[in-house]
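I have a structure here, written as structure tokens, and I will follow up with some questions on it.
Here the complex is missing a single protein chain, while all its other protein chains stay put.
Each chain carries a letter (A and B) given by its place in the written order, and its residues are counted from 1.
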Amino acid sequence: MAGLSLDLIALQLFAGLALGAIYVLFAIGLSLIFGMLTVVNFAHGAFYMVGAYVGVYILGLGGNFWICLIAVPLVVGLFGLVVERFLIRPLYGRGIDYPLLLTFGLSYVMVELIRILFGKTGYPFDTPEILQGAVDIGVGYFPLYRLFVIGATAFVLLALWLFLEKTSFGLIIRAGARDPQIVRVLGVDVGRVWLIVFGLGTAIAGFAGLLAAPLQGVIPEMGSTILAEAFVVTVVGGMGSIGGAVLAGLLVGVVVSMTSLFAPEMAKVSIFALMAVVLIVRPQGFFGRAGLMS
Amino acid sequence: MSKNIAKSGSISRRRLLATVSAGAALAASPFRINLLQAEEATIKIGFPVPLTGPYGTEAQDQVRAAQLAIAQFNDAGGLDGRKAELLVRDDKLNPGEAATRTLELVEKEKVNFVVGSLSAAVQLAINNVTKERGIVFNSISQSDAINEAADFSKYTFHEALNPHLTSGAVGRYAFPKFGKKVAFLTADYAYGHEMVRGFLEAGKAFGIENLGDFRHPLGTTDFSTLLPRIQALKPDILCISNFGRDQQIALKQATDFGVKKTTQIIAPLLSHASRVAAGPQAFEGVIGGCSFYWGLEDKFASTKAFNDAFRKMYDGKLPSDYGALGYGGIRTVLAAVKNAGSVDTDKVITALEALKYDFYKGPEYYRKCDHQSVQSVLVIKSKSKDMRNESDVFEIISTDEPNEANLRSCEELGHKS
Partner (left out) sequence: MNEITRSCPQTQAVPVSWLQFATRHRASLASLAVLVFPLVMPFTALAANILIYGLYALGFNLVYGYLGLLSFGHAALFGTGAYFCGIAIAHFGLPWFAAIPLGILGGLLMAALIGVLAIRTRGIYFAMVTMALAQCVYYLFYQAVDWTGGENGLRGINVHVIDIFGVRLDFINPLTRYYVIAAFVIAAFFVLSRILASPFGAVIEAVRENETRARASGYDVTRTRLITFVLSGGFCGLAGALQALHLSIVPIEILYYDTSGEVVMIALLGGMGTFFGPMVGAAAFLLLENLVSLWTVHWQLVVGAIFMICVLFFPAGIWGTLISRGKP
């Protein structure tokens, strides 16, 4: 415990926020998809991973990071649309487990396809030049890129909020999350709504994967670890709640960051234990709807 | 309703007794299904490696090099005409799967020997299966535990380096050069701890100051919570003891955080595949160890011969560190077979113990008490300029010569003399 100063703790906090930002992006997509479609997307990690690889591909074609920021969510979202339309839609009404199981199998397929196309070992992903280096944030030096990640996440959250609050489509989504039956009765083509929500959720996941790439490099397996951790976030925040996903994502990031400070071996256990406790004490999470189940 | 249940229940009871006794009788009888009655002429060597999974590239290298060794043996006439055969199996880097594959190789294929593995857990699993059945196993990946008395058996051999030797070698090079204040960033599992132990052991002779051992769980993708703390201690040297992806990410993020500006980073093991996957930026300036680098051909004729044969067989490709281990593991076993003049296990064991060889990297031999191969450790540094060819990613800056004193002593490992 050498040299634990307030500065260090503050630095750890920032690191936790940056870590949490990725969790937030990932979990928002999961939460959106569950809230609207009642589908637990076990392939969400695979979409995240595909986002990173699409970035690799675009860079390989000669593009730059900024193009990736726009192209990656579009490509991944498009792929998400296809998946929803042809693989998940046939399963609605069959019981809450079937889409879950399908996405579970899909993740295996997606990961293996990426291995075939890009190889097993993975790729290095350099931080874009302009974002390299560290800045003095008062309590110490903090990598510039991580600040960018926090900023990009905030931007996406803002855009999402505007979309949900200020557009009529957003209104439909919010209504649908609250009561799917009524929305259908009111004549809305729910199928189309679900299609777009799934595409949106996966697009954000792909974007998160791209953001994560300079931090950890790119390998086919990168989606599976974050999936388990993101489930924690989604459940703690409340399935179907965006606000909950944000809060829980940041909380989990900070918890992991702080536990590494005091007891690194327990860092991984801590988030699962947190999830178990929340589920027992308040099963719907922070902001989830009570009684939300099959 | 209840009547039916009672009825089927009573039939079941009778059936139960019948089936169980039938089963027991079958099990006790000498009833065997042995489709292969004929005695196998070829010398079969089982080769379980993780063809699927993150180390598939290294595994394929091992297979290629192993096949070269087999081919060389056969071309030289084999054992009085008896040829050798390599039976490659995919263990998926999973110890349970490796155990199943080994069972298949031993029970169904009736292999004479087993060589292989690419992880500590897997080799220990394979070893447990082979030693119970009296089959020689030559392990070709790192592990400290396999030398210890609990896992060891007379059938167990270890061609690869072990963490203690590797980290010690790098420590012996780096500590006198870069300073006394040493911090450790370690993966929190057996391998990581073994590396640190090796560093500390070597460091005693140089009076290093241990600033702290910062442990991270396996599979960590974010070191941002640990690196600032390490930097705050202002170490001269940072030892990063982890492997594969963990290492790639750690080096990458350490670079991002500017650690290299003030601290020399050393790692016990730098592998070719990791260097390629992580890229030159992350590895720049990092010093580490390895068992083999093709660049040794300037020093040893055996390396040159190995490289040339490999290039010939595989279209100009050069062997990697893991590949060389695959070659060495197979070649020593076959050499022992040749020397013993038979595939009889005990004779081969004696021959292996007596073997003094230089097949690909200079002189080596197996220590008697734990069958650990006593060999050199290369200290290397990443290279990104003046590369002779696409494989020229490292330069050898020093060699830790083969010396039994650098290994843990037999007594320490629990072997009774």
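The criterion applied here is as follows: contacts are C-beta pairs under 8 Å (C-beta built on N, C-alpha and C of every residue); 3 or more make two chains touch, one makes a residue touch a chain.
All of these numbers come straight from a predicted model, not from anything done at the bench.
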Which residue of A:Ala52, A:Ala212, A:Met239 or A:Val254 touches the chain not shown here:
A:Met239
Options A:Ile9, A:Ile70, A:Val109 or A:Val135, residue touching the unrepresented chain
A:Val109
With respect to the chain omitted from the figure, which of B:Leu124, B:Leu211 or B:Ile330 is a touching residue?
B:Leu124
Contact residues on subunit A toward the hidden chain run 34, 40, 87, 90-91, 94, 96-98, 100-102, 104-109, 111-113, 115-116, 228, 231-232, 235, 239, 265, 268-269, 272-273, 275-276, 279-280, 283, 293-294
Touching the absent chain: which residues on subunit B qualify?
5, 8-9, 11-12, 15-16, 19-20, 22-24, 26-28, 31-33, 51-52, 56, 90, 94-96, 99-100, 103-104, 107-108, 120-121, 124-125, 127-129, 132-133, 143, 145, 150-151, 189-191, 218
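Please note the rule applied: only the chains that are shown with their structure count from here on.
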Rounded to the nearest whole Å, what is the centre-to-centre distance of subunit A and subunit B, using the mean of the C-alpha atoms as each centre?
37
Please give the residue numbers of subunit A that touch subunit B in the complex, ascending.
2-3, 8, 11-12, 15-16, 18-19, 119-124, 126-127, 132-134, 140-141, 143, 145-146, 212, 215-217, 219, 221-222, 225-226, 256-257, 260-261, 264-265, 267-268
Given the complex, residues on subunit B that touch subunit A span 53-54, 56-57, 188, 211-212, 214-217, 219, 221-222, 224-226, 228-229, 232-233, 245, 248-249, 252-253, 256-258, 273, 276-279, 281-282
